[in-house]
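Every protein chain but one is kept in place in this view of the complex.
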Amino acid sequence: MAGAAYRILAEQLATRGVDVAAVRAALNKQRIETPSWGYADSGTRFRVFRWPGAARTVREKLDDAAVVHRFTGITPSVAIHIPWDRPEDGDYAALRRYAKARGLTIGAVNPNVFQEEEYRLGSLGNPSRAVRAQALTHILACCDIMREVRSPALSLWFADGTNYAGQDDLRSRKRRMREGLQAVYCRLPAGSRMLVEYKFFEPSFYSTDIPDWGTAYALCLALGPRAHVLVDLGHHAPGTNIEQIVAFLLDEGRLGGFHLNNRKYADDDLMAGSVNPFELFLIYHELVAAGAAARHVAYMIDQSHNIEGKIAPMILSVLNCQEAYAKALLVPRRKLAAAQADGDVLRAHALLADAFRTDVRPLLAQVREEMGVPADPLDAYLRSGHEKRLAAERSRGRK
Amino acid sequence: MAGAAYRILAEQLATRGVDVAAVRAALNKQRIETPSWGYADSGTRFRVFRWPGAARTVREKLDDAAVVHRFTGITPSVAIHIPWDRPEDGDYAALRRYAKARGLTIGAVNPNVFQEEEYRLGSLGNPSRAVRAQALTHILACCDIMREVRSPALSLWFADGTNYAGQDDLRSRKRRMREGLQAVYCRLPAGSRMLVEYKFFEPSFYSTDIPDWGTAYALCLALGPRAHVLVDLGHHAPGTNIEQIVAFLLDEGRLGGFHLNNRKYADDDLMAGSVNPFELFLIYHELVAAGAAARHVAYMIDQSHNIEGKIAPMILSVLNCQEAYAKALLVPRRKLAAAQADGDVLRAHALLADAFRTDVRPLLAQVREEMGVPADPLDAYLRSGHEKRLAAERSRGRK
Amino acid sequence: MAGAAYRILAEQLATRGVDVAAVRAALNKQRIETPSWGYADSGTRFRVFRWPGAARTVREKLDDAAVVHRFTGITPSVAIHIPWDRPEDGDYAALRRYAKARGLTIGAVNPNVFQEEEYRLGSLGNPSRAVRAQALTHILACCDIMREVRSPALSLWFADGTNYAGQDDLRSRKRRMREGLQAVYCRLPAGSRMLVEYKFFEPSFYSTDIPDWGTAYALCLALGPRAHVLVDLGHHAPGTNIEQIVAFLLDEGRLGGFHLNNRKYADDDLMAGSVNPFELFLIYHELVAAGAAARHVAYMIDQSHNIEGKIAPMILSVLNCQEAYAKALLVPRRKLAAAQADGDVLRAHALLADAFRTDVRPLLAQVREEMGVPADPLDAYLRSGHEKRLAAERSRGRK
Partner (left out) sequence: MAGAAYRILAEQLATRGVDVAAVRAALNKQRIETPSWGYADSGTRFRVFRWPGAARTVREKLDDAAVVHRFTGITPSVAIHIPWDRPEDGDYAALRRYAKARGLTIGAVNPNVFQEEEYRLGSLGNPSRAVRAQALTHILACCDIMREVRSPALSLWFADGTNYAGQDDLRSRKRRMREGLQAVYCRLPAGSRMLVEYKFFEPSFYSTDIPDWGTAYALCLALGPRAHVLVDLGHHAPGTNIEQIVAFLLDEGRLGGFHLNNRKYADDDLMAGSVNPFELFLIYHELVAAGAAARHVAYMIDQSHNIEGKIAPMILSVLNCQEAYAKALLVPRRKLAAAQADGDVLRAHALLADAFRTDVRPLLAQVREEMGVPADPLDAYLRSGHEKRLAAERSRGRK
């Protein structure tokens, strides 16, 4: 049945000049990393929301990530957060084997330098030399962990900044941050990359030490070729054209990867593609357009599932990214380039919008069949009863 | 010495046509309420910041509020938050007497209907009838508490809203909210008011049930004459002209009061006047211009002091509001009205800006001397050693 | 061929429980008004863009609107702007007949009270009584024109506001605006409505006299039952949840209509659905959900086509609205309500998003066939050669 719908769509696409086999091949290679912290409880500053089946340990998080991979087929790696994901025995090699046994690898390692009392005024940007040293020590320890879990990337986000004008000297903070990052860069494991994330605001409310892609990019230039910018889709001022930032960084060879999510207001950390699916499509359009220049980009989900569950929304986010990518692969690039060269504004826009309009679900169902995963992974998961079983199991251990 | 500076300023002001005695009289009557929760630990969604001297009990919060009043002379009331401020023995009358013994009264009562597990999908707007009933019961209990503590106002803020398009029906939520508020309104203690707060977003990220002043105003119209809108300065979209909202509500007799704070981005809850002092001045300018129409407005601080201490920043916020009010009192209203009537844009703006330019510290020092409080309350507090004593005392009981 | 694709889609929809005949019937009744000014040259503050085939007279504008109606079948009325659309002979009845001969009616009448030198400081809100009277006279003249052209609605947008704090008294402006509108309301032709538009900012940059829906709504309450709020999709602060405003006004019986367009930043006046098609769908979702409560809503395009042509982008905007409406008609309302009642956040959102995902072009092709218009109106228009003919014809008369 999926076959019939697929055949009709494939025919239509072929008529439009789409190389459907190439599209399927590209979709087969798509990979998205899920974050360990997306399986645990999360919240707002007003409260933490308890989800009955939320993961409580790093091994439960890996179990859940394996479920997402089993249903989607395209999420074989998991980002970890240190010290949240420190195994009780401290044995990271064992953790890696635990993941491997579930068909998973460990992805990016994310040092946490914002939760200790000492980081009240920042980590690498802190006015206190002692606190900066403490943060640096932790990040360097994460480099060691990278080796043990065979992680390809150190993913750095800093809560550093100030809440009040005058609280600290902005140039000094800039210099301290660069100095700290240089010390880290020198100790990066061979073959790995450093991803430098920026954020418009929060939890700092006057200035943020790395507030925009320009600052992150300038830092990467100062560090070296293995430092790349990480784009979190929720970390921009309202109205910012994110796909243009993506295009710029790709063209400069400095796009490290994404933290995928969506927002309407600030850093809302909602499911990817849930607020503005057209924007997600436009981002993938730039990635497809860049061709080989995008081959090292890391795609990582980063969300706070406060009220919608854990595993099911992670699946939906992954599917939304898959759909956005599939639609981007359908853009008739030659026709588009011709309309652009002609200055035919309306036709060029309409060509792009038409690709977005296409319902790619039959195509994705076909790709999933080839991968051996359900044609409709979300529906299959929701019907599987897994969510309830997990809730029953895991709520036993909780007050 | 303060006297000399004051005399020069008073002369200059008199020359400009200011009735300095009337200004002093007005400043003597200014009152600002401080919030119990501003003396306790607070944080962001990333972590709670621990302050060594933060209050741990409702009685400690009252003690701290009394300190702020002792140094500023204009903060004799304290807003409370239920259940956070529920006394251990449940004896609210005793709590009121405890406050009274420290020269304080209890101000607005703020029911908390967002921290229980049941409120995951809202309180009065929740799709579940049972949860709505639970929220209503709590708010009605707060009406009883109002009687015991002799509170003049029930201050209502709802975290209610949705995170995703489709999650709930927007019209149904609107109707449930109104229905719930009507039930509360009927039980409001005699002589008291209901303050209805709105918020642009957070902790809901797709829709908020009372997202703007228009919704709060429409609800108040539906409820009755004792329902008024509460304006939190941090609860607007970027760029919103808050002073115009203030002017509108004053003119309609529906401005209930303020939650005073400041922000650069979202609901940052920084010290009042710390980000944009000119805006705070413009708000006070509307209040002064409205004359008697503003006489029932409640001025309440509402801030999260994450990294700057507790009592000292509360004092600074109060001083910033006092300063803004003092400057607004200096506006030459007749000249201003004449320039406005002439359509003399530049002169009208310059007249207003000139009032803001004036350094009113000598005037405030004089007023404070009359009140028997330090001429520079912040400096006096910081030099008093109180902060250190508190930190020593209160950190003993903490891990 | 369109038939085959339609049959497959219709079957799928029927399986999902959609009453396809009802959907088609609804689509047959959809109507969208186009604006006369959308066919003429427009620009930014930096320059006016000249389009070779742009309409130069009101009759040419009507000719162009007739073309859009011929290709789409759902745009039989045209909004006019006075004095821009004043016929040379001043004969409005003749203008109406000219329209009628082209299958058109005249829709909303839009008085222009912002282009005369006198309106430097506003129209109905101006501090000068004489200027207010001049504005009022013009608007009342427009009421007379409404009778002659048989217009159902007076559509009021005011550029009124101030550029600087202190420039004018905000409460006085509020009162003058209400007073002026009351004078207009009394003279509204029998059977017609007054639509009151609001706008966040521009061309006033400190305050706008009707800055938000709350102000427009309060004015409508003060005026009477024939005054309704007009929602221009580009007139909100960034992040504003427009569909919630729509739901609120519908529930209160005060939604007058829309100015349809799209924006990424401010009041960009881009083609409807071109920036965020999901948002447009969510707005139509609220309209469909409201059922009969939405039956008097006026749908009017309001755009500035600076660089993309005139007739073709108007067609595309109409098609985008048609598509958004079609998708909204596919939402499985009973299932959605059940998921919402269960508090099943993920499923409720997914149900709504699935309707958006559907490619409704085969369904619309079928509806258009029934209407006797091209299955793909934009493509048909672009291939028709009409744009070139118009350019040739109309550029002759221009320098």
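Per-chain numbering from 1; labels A, B and C assigned in written order.
Going forward, contacts are C-beta pairs under 8 Å (C-beta built on N, C-alpha and C of every residue); 3 or more make two chains touch, one makes a residue touch a chain.
Note that the structure is a prediction, hence the values are computed from the model and not measured.
Residue A:A165 is the one among A:A4, A:A101, A:A141 or A:A165 that touches the chain not shown.
Among C:F71, C:F200, C:Y217 or C:Y299, only C:F200 touches the chain left out of the display. From the options A:R59, A:R86, A:R150 or A:K174, the residue with contact to the chain not on display is A:K174. Contact with the omitted chain, checked across C:L195, C:M271 or C:L364, is made by C:M271. Contact with the omitted chain, checked across A:L336, A:L364 or A:L390, is made by A:L336. Listed here are the chain A residues that touch the chain not shown: 120-121, 127-128, 162-172, 174-175, 200-201, 206-208, 211-215, 217-218, 221, 236-241, 243-244, 247-248, 250-252, 278, 282, 286, 289-290, 336-337, 340-341, 343, 345, 348-353.
By the touch criterion stated above, the residues of chain C touching the omitted chain are 43-47, 49-50, 114-115, 117, 120-121, 159, 163-165, 200-203, 205-206, 238, 263-266, 268, 270-271, 274-275, 304, 306-308.
The chain not shown here touches chain B at positions 5, 8, 12, 238-239, 241, 264-265, 274-279, 307-309, 312-313, 316, 323, 345-347, 349-350, 353, 356-359, 361, 378, 382.
The rule is short, and it goes like this: only the chains that are shown with their structure count from here on.
If each chain is reduced to the centroid of its CA atoms, chain A and chain B end up 39 Å from each other.
Multi-chain contact residues of chain B (touching two or more other chains): 120-121, 163-165, 200-201, 206, 238.
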